[in-house]
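Shown here: the complex without one of its protein chains, the others still in place.
Coming up: subunit A.
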Amino acid sequence: MPGMTVTKARMLAPELEVIDALPDADMDGLRRLALWAGQRYSPIVAPDAPDGLWIDITGCASLFGSETALLKDLHRRIAAFGVAVHIAVADTAGCAHAVARHVRDGRPVVIEPGQHRRAMELLPIPALRLEAEIVEGLRKLGFERVEQLLGAPRAPLAKRFGRSLHRRLDQAIGQVAEPIEPIFPEQMPRARRGFMEPIASPEAFAQVIGDLVADIVEQLVRAGRGGRRLDCYFHRVDGHCQVIRIGTATPSRDAGHLAKLLCAKIETVEPGLGIEAMTLLVSLMEAAAPRQGESLEQLGRRGPDLAALVDTLANRFGSRNLHRMAPCPSGMPERSATGAPALGEARGMGWDDDLPRPARMLAKPEPIEVIALLPDDAPRMFIWRGKRYRVTQGDGPERLHGEWWRDGGIEGRQPLSVRDYYQVETVSGGRYWLFRAGDGESAATGPMRWFIHGAFA
């Protein structure tokens, strides 16, 4: 109960335990949480005292697959810290704030785009972030829900309660912009440029990025570190903030390289009426010892700068689409090759030289019709995608047993499954990889159906 004295509370509940409030420590914790969320979810994060956190997730959902997945992840992780958490997503900060505090669902609440006005109408007046006296005054006048406030004439209310009432209301329904001012980690290298006149052209951005990167690189060199992730914030005239983020595969302090990666993303920035300031922040860095010849790059021959190339490609096509292949210990051919980081240590491992494997593999084996002698002759003829192939020579079978220890997939349902693989050569010389699901004798090993799985050289 707010306003009650400790003595009175003790009298009502003798076993009461009293803990002093520590607003400063709370704020500290909130800032730490904000910085953590800034690393993980979105570069634009701000603490909202005393107990909230703003996260601008515009455009960040795709990193998690979907908005729902992002929210689930956020909810799960914060709950794992031992903190009670309420999450709401909406078009406006005011609406998200209100819904998070006044709709107790236990799950993240998502207000669909364009629905924030309808959502606000249903909420009580205290959801508007007003001072206590105003809320009390409105209650005395009979206002209980935001809906009533939206319908009431503005001038008399403004005269009585001041401008803050309608400012909060307009912020919540999106009539007035309410930008989130992101917080920056203290110790990370940061550079900022403010402009006399707002700028809006890509060339101007590129120029400023060049200057900012030069500043940052100087700080990195002094610290003996290299940047792994850089965020460039564009502060718009109307107070909104946009950000471009790049990542590098290895710690880098190559000004040309970093500037090039940032400039490749300039087109995603919407300058609106103009950008009045830009901030470049290294949000992730790692130790990088100075290299010999860092200043002598123009002299002598250098090896291929793979890291720079990999960064450029990864920032353009997504690091998920850039990989090497490495052997994976599995009996099933489709699982025997797995993606590995593009810039890892050389593993030196390859696949078994003796096993014939096709150069082109179908993503999913396709059923074919076959004429073959049971139990173990290679097919004489097969029909695939409506075309008839006559087989002249064949080799096989190579018998592969399903991985019975796996829970899912075919093996889960049929632990004894067997595939007999044959290489066959057709009249034209084309070589294909066919298999029969089943050993040709026992029905427990598979349905005796034939499939094509790929083509050889």
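The rule we apply is simple: a residue touches a chain if its C-beta (ideal position, glycine included) is under 8 Å from a C-beta of that chain, and two chains touch if they have at least 3 such contacts; residues count from 1.
In this section, contacts and distances are computed from a predicted model.
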Name the absent chain by its UniProt protein name; which of "Damage-inducible mutagenesis protein", "Phosphate transport system permease protein PstA", "Sugar transporter" or "Methylamine dehydrogenase heavy chain" is it?
"Damage-inducible mutagenesis protein"
The listed residue (A:Ser164, A:Thr250 or A:Ser336) that touches the chain absent from the view is A:Ser336
Just name the one of A:Val110, A:Val176, A:Ala277 or A:Leu313 that touches the chain not displayed here.
A:Leu313
Check the options A:Arg145, A:Arg192, A:Arg229 or A:Arg357 and report the residue that touches the missing chain.
A:Arg357
By the contact definition given up top, give the residues of subunit A that touch the hidden chain.
302-306, 308-310, 312-313, 316-317, 321-327, 333, 336-337, 342, 346-351, 353, 355-363, 378, 392-395, 423, 425-432, 454-457
